[in-house]
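Input: a single structure, listed below in C-alpha cells.
Every protein chain of the complex appears in place save one, which is left out.
== subunit A ==
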Amino acid sequence: MSNAKNPLHIPSPFQADNAVLTEGQQEQEHVHNVYQAIAPHFSATRYKPWPVVEEFLMTMPPGYVGADVGCGNGKYIGVNPRLFLIGSDRSSNLISICAERGHEAMVSDGLSLGYRSGLFDFAISIAVIHHFVSPERRLAAVEEILRIVRPSGRVLIFVWALEQSGKRDFDKNVQDVFVPWALPAKPAPKKEKSSKGRGRKAKRAPELTQEAEQEAEQEAEQETEQDSSTTSSVTTESTTKSLTTPPSTVVENADSSAPEAAPVFKRYYHLFRQGELEDLVMSTGKVKIEKQGYDRDNWWCIAEKTST
C-alpha cells in the first residue's frame, strides 16, 4: 500500500511466473493485451519519427522494399514515399490504425512472420525486441528479422535502455520490469483536450507544422504522465496476482473514493544494458554491426546481414 514508494509512473519489477504461464502467454498478457487496449491512446502519442530512424529510411535507395516489424500505428511507413515499407504488428487494433491511414500492414507475430525468406532489402524493429520475456525469444525475434532480409540487407533495431536518465530512472539492477501505461480518465476535464489530440492524430494532421506536432506529442506524453500520477494507489500484490489471474493486466484503482480513475496497464519491458543489443545481434553469427548509438532513452544499432 505504499503509494509514495510505488507511484504508478514508476516501474515495478517483473516477476515471471513460468509455472503458471508460458513465456508466450506472459507476453500475451503483459504486451499484446496491453497494446490492444491502449491502441488509440498509444497511437495518439506516437507520431513524431525519431531522427535516427528517419535518417535510416531517407537514405535508403528509392524503390527499396522494407519491413517494419512491430510497426505500431505505422508512423514510419509513410516517412519516405519512395520506399515500399510493409508494416506488421501483433496488435490488430494498432494495425487497424495503419490500415485506416492507407498503409500496407498485416497482423503478424514477430517470432513467426509470414514473409518469404530474403525478400526484404531492409527492415526496422523500433521499440519491439524489449517486449520479449526471455533471452531465447529476443534472439529468435532478431533471427526472424534477419531471415526475411536478403544478404547485405540492413536492419535497424531500437530497444529501451536500462541506463536512461530521462523522465524514468530505472533501478540499474533490475532489467525486467513492468512499465505502467495510464489511459486518460474517462469523463475527466481533460477529455476535450485529449480527444482533440486524437482527432488531429487520426487525420494524420497534414496541416500541422513539425513543431506543432512535436508540441502535441509532448503534450500527449505529459498527459499520460499526469494521469499516471493522479491515479492513486496500486497494491504491490497485484503485480504477482496479475500474472496468475488473467485478464488482470489492468490494475484497478483500489481507492474507491476516486471513481473516475484511469485504468493503468502494466507493460513488460526488458531493459537493455549498454552493449547488450550488439551482443544479441552478433550472437546470430549472421551480421556485422555497421553503426550503433544511444538516442532518446534507447540503444540502437544498424546491422548488415552477411550470411543466411
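Keep this in mind: a contact is a pair of C-beta atoms (placed from the backbone, for glycine too) under 8 Å apart; a residue touches a chain by one contact, two chains touch by 3 or more; residues count from 1.
FYI, contacts and distances are computed from a predicted model.
Missing chain, UniProt name from the options "DNA primase", "Trm112p-domain-containing protein", "Glutathione S-transferase omega" or "Ras-related protein RABF1": "Trm112p-domain-containing protein". Of the candidate positions A:A16, A:V79 or A:A99, contact with the unshown chain belongs to A:A99.
Note on the undisplayed chain: of the listed residues A:Y35, A:Y76 or A:Y115, the one touching it is A:Y115.
Listed for subunit A, the residues touching the missing chain in the whole complex are 22, 24, 61-65, 81-84, 86, 88, 90, 92, 95-96, 99, 105-109, 111-116, 119, 121.
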